[in-house]
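Below is one structure, written out as structure tokens; comments come after it.
Only one protein chain is missing; all other protein chains are in place.
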Amino acid sequence: MRLHIEQGGRVRQVTVSSGALPGEVALHLDDTVLVCDVRDLGHGRLSLRLPDGSMRDVVVEMDPIPGHRTVHVQGVRVPTMASTRVRRGASGVAAHAGPLRIVAPMPGKVVRLPVRPGDRVEAHQPVVVIEAMKMENALSAGRAGTVREVLVQEGMSVEAGRPLVVLE
Amino acid sequence: MRLHIEQGGRVRQVTVSSGALPGEVALHLDDTVLVCDVRDLGHGRLSLRLPDGSMRDVVVEMDPIPGHRTVHVQGVRVPTMASTRVRRGASGVAAHAGPLRIVAPMPGKVVRLPVRPGDRVEAHQPVVVIEAMKMENALSAGRAGTVREVLVQEGMSVEAGRPLVVLE
Amino acid sequence: MPMKTILIANRGEIAVRIMRACREMGLGTVAIYSDVDREARHVRYADRAFPLVGNAPSDTYLRIDKILDIARLSGADAVHPGYGFLAENEAFAQACLEAGLTFIGPTPDVIARMGSKTTARDCAIAAGAPVVPGTQTPVTPDVADAEVQRLADAVGYPLMVKAVAGGGGKGMREVREAATLVDAVRTARSEALGAFGDAAVYFERRVLRPRHVEIQLLADQHGTVIPFVERECSVQRRHQKVIEESPAPRFSDDLRRRMADAAAAVARAAGYTNAGTIEFLVDADDAFYFLEMNTRLQVEHPVTEMVTGVDLVQWQIRIARGERLTLSPEQALTPRGHAIECRVYAEDPDQRFMPRPGRITSLAVPGGPGIRDDSGVEVGFEVPIYYDSMISKLIAWGTDREQARCRMLRALGEYHVGGIPTTLPFFRWMLEQPAFIRGELDTTMLDAELERRAGEPFVPVTDAHLDAALLATASSAFLAARRATHAALPGTAARSGWATAARLGALRK
Partner (left out) sequence: MPMKTILIANRGEIAVRIMRACREMGLGTVAIYSDVDREARHVRYADRAFPLVGNAPSDTYLRIDKILDIARLSGADAVHPGYGFLAENEAFAQACLEAGLTFIGPTPDVIARMGSKTTARDCAIAAGAPVVPGTQTPVTPDVADAEVQRLADAVGYPLMVKAVAGGGGKGMREVREAATLVDAVRTARSEALGAFGDAAVYFERRVLRPRHVEIQLLADQHGTVIPFVERECSVQRRHQKVIEESPAPRFSDDLRRRMADAAAAVARAAGYTNAGTIEFLVDADDAFYFLEMNTRLQVEHPVTEMVTGVDLVQWQIRIARGERLTLSPEQALTPRGHAIECRVYAEDPDQRFMPRPGRITSLAVPGGPGIRDDSGVEVGFEVPIYYDSMISKLIAWGTDREQARCRMLRALGEYHVGGIPTTLPFFRWMLEQPAFIRGELDTTMLDAELERRAGEPFVPVTDAHLDAALLATASSAFLAARRATHAALPGTAARSGWATAARLGALRK
């Protein structure tokens, strides 16, 4: 099985096959073959034993976007994408070009909208304020731009993932 | 939905339908209707809220035999059988007549077989000794009878559920 | 009238904590719940549970009428308010008493006196406890901006705007100069109204780089007041405690005794009963100032329980049913070992601690020596958007502070929450900070450090993490594909003789 795996903007090709022993998986990566002992503990939990005997308990969470996963390794969350086909065009994780949609990172209520279409905003300037869990959270753009669209109104309840403001 | 539910040798008929409120299940049992708030927590876990507000966290385990379940209620294991059809003949839980098969309750090794076909055995007399987890476990019949068949040999490894001796 | 059944007017971990004490004392428990909390742990833990209907706090856990209806319906004879929600609401305590219920807390008049930051301050002054300069009366919403400005100028800058009914850092703002005052007062009033149903605030001079140290106390109905060894709560993010410990590091016996005496004097002057906490600010010269009193159980009560062996919740119940305090005052002031608590929040520490409600899809909770887990959630539960984001508390005990710290780090390594981000990575970072290790704490240091870090991840992703994630992703995709074609799982296949020999050979190389 051949996979294209993307992490932190870098794509690597991995060929996976069964190892010689039960539980073993052989991963061909660049010029190396890593034989790991991998056990599926159910519900996304895996126990990996690396070639040097190192143990890693990991949890692979499937994200809503197909192919995207969050892999928990030793308390760290690593966003990872896997695909059996080569992706065309801009990569999912590393995409930077084009309009920027600011989406609600959690469900909540829009309490303030300090920008209007046409406004110029700086990087890290708040564009929406959402209240969730008794706290106000200012959402800002990662880069400077011009507000193209404001898709919500003050007082609206929004679900996680809902687009709020579009910058260009 | 109509169900025949058997517990401790007694069969009861239950008709189940949706209650008026989300999460509610109406159970028609004899002349009463019990409206419970039932939530499926996944993996066999259920949270029941009885009509008087009493809370019961239960775990329903499916047994290997179809229809049979082990229901965990407040630390007690209740064997229960459910079927949408009326069972004909002897009931599964309450069966007493006919030959009695003594099966291995756990995987292990047969270390002693103190009986032979034709032997008369008393209730609670050991008929097979199995070793598991460093302990010898004597299995005995719940009632007196005559050994009809011995299906294993000393030294054999047996799986859980394997018939060992048949009495009549 | 013997106490038989307690209604717990709260949710989450503290409701579970209180029910555990009830179980241990043979008392029945009644839970209340909002719609989204039907599957919550505190509901399923209770003997009986009744719906509040609705979700917003103002429709549910703050609704005195609904709660008293449930108490009547369920036959409960006592109410434990927990912390937050109605815990410091004298109208609730009063309504309980009028309904013939035992309220597990102080009397309504004492809640009113000590719950108001301004009258509590008067009470502290009367008891001879030192206080920080500030406004003498509440700044209610009808006080005009000009008067607000005049009152603030009299206190002097920098100052703190605080909710009179406040607690937990809500309705609190720092004001460094006169120009930002009116805005800060507006926000604080709005937050205070939402959180406590009371928009009144007050002003207090800001002590520079203070430590927040507090004295837990128990007081029975027969005049006995017992103060406990102090808790250090200086690790705060935006005035919200995140780590607490007991005893305070770098704290002398003499200071402990003087502070405990001052706290006991204030409690006696207030006619206090049940469990309460007096908070102090400690400045760089070890001078301390009365800050406020919390007339309820605190989030951080377990650290006191761990170092004194006293079950504070059981004592709250015993005091409420009229028992006499039989604890040794000396033991209450003599810590055995050291305890640290981390408040686990459903927040993403790497995204400026943004709240992240959502479903917990996998969970592993630490155990073993010295670890106490006070959790309000379980796997499968959806952390709701409506309430505080704290989902659990992790407490570590050690013979000394360093052992407690190392145990906490060990336990944090065992802790896994899937589905939503939590503050666990933050704690792994915080407990390794040199200032924390040395015990050099003040309430401003965390915010300053967070500003300096500017969003740098608390536990950086290393190549080792990336490699393991890559292997895991590839393996799981491969195993899933193979599962789809084969019935049998790889691990369950029998080992062939040659394979075993080969493996042993590899090992012996």
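Annotations for the structure displayed:
First chain written, first letter: the chains are A, B and C, and each begins at residue 1.
Basically, a residue touches a chain if its C-beta (ideal position, glycine included) is under 8 Å from a C-beta of that chain, and two chains touch if they have at least 3 such contacts.
Values in this document were obtained by computation on a predicted structure and should not be read as measured data.
If you put the hidden chain back, the residue from C:Glu191, C:Glu279, C:Glu292 or C:Glu305 that touches it is C:Glu305.
From the options B:Cys36, B:Leu100 or B:Val166, the residue with contact to the unseen chain in the full assembly is B:Cys36. By the touch criterion stated above, the residues of chain A touching the omitted chain are 23, 37, 39, 41-42, 45, 47, 49, 52-55, 57. In the full complex, chain B makes contact with the omitted chain through residues 1, 3, 5, 7-8, 12, 14, 16-18, 20-23, 25, 27, 29, 34, 36, 38-40, 43-46, 48, 50, 56, 58-61, 69, 71-78, 80, 82, 105-108, 132-135, 137, 160.
Touching the omitted chain from chain C are residues 16-17, 20-21, 23-26, 35, 38-39, 50-51, 53-54, 69-70, 73, 302, 305, 309-311, 313-314, 336-337, 364-365, 367-375, 378, 399, 403, 406-407, 409-410, 413, 491, 495, 500, 503-504, 507-508.
Here is the rule we use: only the chains that are shown with their structure count from here on.
One simple way to say how far apart two chains are is to compare their mean CA positions; for chain A and chain B this gives 46 Å.
Between the Cα centres of chain A and chain C there is a gap of 31 Å. Computed from the mean C-alpha positions, the centre of chain B lies at a distance of 46 Å from the centre of chain C. Contacts with at least two other chains are made by no residue of chain B. Touching two or more other chains at once is no residue of chain C.
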